[in-house]
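Here it is, the structure, as structure tokens.
One chain of protein is taken out of this complex; the other chains stay put.
As written, the chains take the letters A and B, and residue 1 is the first residue of each chain.
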Amino acid sequence: MSRHLLFDRIDEPGLNTIGVYERRGGYSAMRKALQMPPEAIIEEIKQSAIRGRGGAGFQMGQKASFLPKGEMAKYLVCNADESEPGTFKDRELMQKSPHTLVEGIIITTYATGIHRAFIYIRGEYQLQADILDQAVAEARSAGYLGENILGSGHSLELVVHRGAGAYICGEETGLLDSLEGKRGNPRLKPPFPAIEGLYAGPTLVNNVETLGTVPTIINMGGAEYAKIGTQGSTGTKLISVSGDVQRPGNYEIELGMPSREIIYGLCGGPRDGRSVKMWFPGGSSSPVLLESDLDLAYDFDTMAKAGSMLGSGAIIVVDDSHTALEVMQKVVKFYAHESCGKCVPCREGTNWTLKMIERIEAGESTPMDLDILASAQSQIIGHCLCVLGDAMAMPVGSIVEKFRDELAEEIEAARERANSLAYATA
Amino acid sequence: MPRPERKLISLTIDGREVQAVEGTMLVDAARAADVEIPYFCYEPKLGAPVGACRMCLVEIEGIPKLQTSCSTPVRDGMVVNTTVERVKEAQNSIVEFLLVNHPLDCPVCDKGGECPLQDITFGWGKGRTRVIEPKRHFVKPLALSPLIAIDRERCILCYRCVRFSQEIAEDWQLIFTERGAHTFVGTHDGHPYVAPFSGNIIELCPVGALTSRPYRFRARPWDVEGSGGVCTLCPSQCNVEFTVRDDKVTRVLARENPGVDDGWLCDKGRFAYQAIHVDERITTPLVRGADGELRPAGWDEALEAAGALAEHRGRAAALIGGQASNEEAFLLARLLREGLGSGDIDSRLGAAGELDLNLMRALAAPALQASVSDLEFAHIVLVLGTEPIDDSPILDLRIRKGVRRNGVKLAIASARPSALDHNAKLAIRFAPGGEAEFLESLEWALGTPGSGETHELAALLRDGGEEVVILWGESLSAPARATLLRIADRLGLAERQGAGLLEVPLGTNARGIREAGALPGAGPGYGEASPGRSAAQIAAAAAAGEIGALHLFQIDPLRELPDRDGWERALAGAKLVVAHAATLTDGLARHADVIFPAESGAEKDGTVVHPDGRLQRLRSAIRRPGEVRAGWQVLADLAKRVGLDTGVLTAGMAFRQLIAAVPFYEGLTLEAIGGRGLRWPETEAAAAMPAPGPLAAAAGASATPAASGPRAEANGHLLAGTYRSIWAASEVEISPALRFAVAEQVVELSPQDADRLGIEDGAAVRVAQNGTRLRGRAAIRSGVPAGTAFLAAGIAEESANALTEPLVEVSKL
Partner (left out) sequence: MSAIDRRPPVPRYAHGSRVPGWDEAVDLEKPPATVPDPALTPVPDELREAIEAEMAKYPDRRSASIPALHLAQRHHGWCSPEAIAQVACVMRLTPAYLTSVASFYDMFYLEPKAAHEVYVCTNITCSLLGADELYERMCQAAQGHDITVRGFECLGACDIAPMASVDGEYVGPLNLDDASLIVEDIDAGRAVLEHKQLRHRACADPGARSE
């Protein structure tokens, strides 16, 4: 049985209001934290060893400690863009327990000496953004935001900023440009946001779930938190499971749970008579795994070792009623559409890959084209300004590699179809 | 402000140890060490690298991923590989990706032969393509502006053009729209990209996506030669390269000189070269016949006719325009003083009034001269009574750069709203003609505590940092100049490196011409000379019949000087008018008796002086068309006709005479001036600059200033100021490509006055004063203070030069 820290009774009516949230013990972590020296909070977070829940899996405590100390214009940006296909966990948390996030932000800014924070939420999440606005207003009336919070000397302005529909604004530097009112193009790194981020000031960027876990860490203590999960992947994780499973949705699991248990146990597996053909363990950007990988433990390190990644914790299950070409085409179409266009290998690589796939569908390819397709992917990887290009090339590369024979057959079949159509109409 | 320090470090590139200045980008350090790394998007002139094209990827030991060498500053001990297999693969990949959508229409592309994409594809590409997918196709080329064509098929989205618009010119008109592979370069809602510096994007584009409409299909790179020169169309004196084909200038490119232009060029400088080769150009001498008609004539006939100047010995006067070279000014002054026994020569185009030699010397004192680069690194720049974008466009870019990159604090004090207002910490408006009063109150505020914007400015100048540069316009009156000097003194500008004054004169080579001695009562090097009359006095005297002959060297006073009617009478009053001109402007067409064809800036050999004291060389890039002869030669021949043997037989001799005559030029040679110029205030000879005597006591120097601010009369008249648009030039009027830009009378009004007078934006209006009437178009600008109106001067028709009084009546037509 897994533990529930973030999702604990999350459907309780009214939990999105400050009254219910506080009645259930909400904001106690904030009160506790405001009594602690800021360094001690960072220390707790470090000890919890919590890794970022947004995709890259970088340890939060470490990132927070990169920020320069002292008084200056520093910023915290909560990444609530949640646009990775298959991912919808932040949505549920923000909608049902927005104060968890607000509380996490207050604690984190206090610990890092930040006085301005932004929640960058994707524009499509209108309901959730309205709920967050409400929560921020409630927290402000309660004196948890604004000047000198509860007499601690800590001040914080928190603004909910709505995006307008661009996947790349989930990438932290693209997000910063977007938040500065520009096109959401990623920036060159270095400098990293912790050194030079929003408005050129040091900036901490963290995912909703990462920040939302901070109150729990403060309440139970970092060391205690670190006991949950595995050594390299501590804690619980919100996961979004979708696709060909019987009970899709968000689940909170302890990291290290066997993948089969998630897909079959929690989610009921594919419909009867169907089997898992492939699954994306961490959103559509992660290389696909097969049925044979189902017994792997679901944690950061095991997924990486298997040649994929845990990413945002979004599992997409594809059963054997779908073709590999179909899946690949959807993935490619998405990244070609979402490439910001700034750097050449991503812009032209995704766009060329899409055209190659359209040519396959039109019956104008031969299996040899799969070599070009695969090599184009390897030409993208590692050459782009940010990793959006890689995010297409890796899953596509993995599909070509793992389903090569099937793809070759599909290519031949498409050619047959096109030819017979041509003769039929001739 | 401290300028960047240069510390040498060493690193290893491809197994070779090389030296580089710490902090330079790897790609530059490699190039300096003869290792070429290909790139497209990198262009240091555009600011911080964007790392978009990924062409410059290299391997740096210790970093797992390949890094962009355009954005990686060198560090001591760095080990870099640019030719290893994975780098080659990356380069191949990027070239292949770039060509996925590129049309490869090199045979019909203007850029062919000078195209980075072509070169890099050959040098670093695989040489074959695997792309058989259809490319995107568009209608091409399309107009982006009257000057620029865009071919979107060829664009590689390198960001250079949009960065120029956004981060250098800061006009924010040129943008990327859409996203991903759909991204394209465009503007808002089909508006053309028309801005003073738009042409630079043509030069920046590394492919044939942006091409010059006037240059399209005129030449191939192997048909042309480049010839270094200096643009003579405004005092910025930007360094240029003329592209020459068959002895014709077919294109003008920027020639980067950090001390002058930073590698940019305005559209006037870039496109007005067309004026060199148009039918309107005067290419033979013209002499007015007995019937009153101007007719082409032979040189002998024309020199003979102009030789009649000798009959007006002691009653001749000369004016000289800003495009003259130092040598021409020097010879003209000799002709007048030595040959015709007159001191009546002036080169000042503003309403300068009588010359105060001490004031002039004091303002030109070497220690007080700020340089163009000082604008970029100063703590504070004050722009006083000048609008850089019109008066010296390239300085507008330099000031923006200082503010943007180095945090220079900018203040503007002017009558007319400035394009730089938004970049300024403080923008102060005074009434047109109110600069003297304003400066007095500033001087007073420097020593007296108080509040208000003048005090704010005073505080900024006093406490904002030591390096203060004041950029001031030539139209400042003499009393205003005296106050300016006292302010400079009070701020200690002469004592500080990097601080000082920088004058923006009205004419291109105004400074050089003055230094050569073309001033009433001042000889070469601001030396004493026999007394002479100022331009305004010459006009009055000529109108009164006291002056018999007028010698107009590359100037039409009806066009360039205030009081058009006065000059009309003066020209009519003179018995003989001798002119040198490239085109037949109004005044000359009606009044000149002899016109010698003048050289264009691309034809001249000689020197000019930049407003910051930099001597620069003009070299003839093309043969003079038709019968045109060198200006120095015509002047020397003419001098002979009036009995003066100047001893000048070559351009070089004229230069040497000039150097000998101006003490602070001592030791200068053409070689030393070279292609980059040389600032004389920095030389040892500068000490020979004559010291100013005591200045005439200024009235009201320390008294409390009178209240300033616009003073429109109660009868609804408006206080008129003038401006001279960047486009107000005869070269612009006759360049076919620039026809769309020709300056007309645009009357700038405040919304309040427009409302009161019932005038809509763009409406036809009449400006009246004492029987003088001008027609124009109204432009409503929120920044114009109520009670004032600004009128265009220096334009061909309906020019504000006709006005003589400060108040005007504006009404709807």
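One rule holds in what follows: a residue touches a chain if its C-beta (ideal position, glycine included) is under 8 Å from a C-beta of that chain, and two chains touch if they have at least 3 such contacts.
Everything quoted here is computed from the prediction, not taken from an experiment.
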Contacting the left-out chain in the complete assembly, out of A:137, A:159 or A:223: A:159
Residue of B:31, B:126, B:182 or B:425 in touch with the missing chain, whole complex considered: B:182
Touch with the omitted chain, as defined above, among A:53, A:99, A:116 or A:154: A:116
Full-complex contact with the absent chain, from B:94, B:109 or B:144: B:144
Contacting the left-out chain in the complete assembly, out of A:26, A:85 or A:389: A:85
Subunit A residues that touch the omitted chain in the full complex: 1-2, 4, 7-11, 73, 82-88, 91-92, 95-96, 116, 122-127, 159, 161-167, 178-184, 199, 240-244, 247-252, 266-267, 284, 314, 316, 318, 322, 326-327, 330-331, 334, 337-338, 340, 355, 358-359, 362-364, 418-419, 421-423, 425-426
Subunit B residues touching the omitted chain (full complex): 133-134, 136-139, 142-146, 152, 171-179, 182, 184, 186-195, 422, 740, 751, 754, 761, 780-782
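The criterion applied here is as follows: only the chains that are shown with their structure count from here on.
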Mean-CA-position distance for subunit B and subunit A (Å): 53
Contact set on subunit A toward subunit B in their complex: 166, 183, 188, 336-345, 347-352, 355-356, 358-359, 372, 379-380, 382-385
Residue numbers on subunit B that touch subunit A, as the complex places them: 49-55, 57, 65-66, 68, 71, 89-90, 93-94, 96-98, 100-101, 130-131, 133-134, 156-157, 159, 176, 178-183
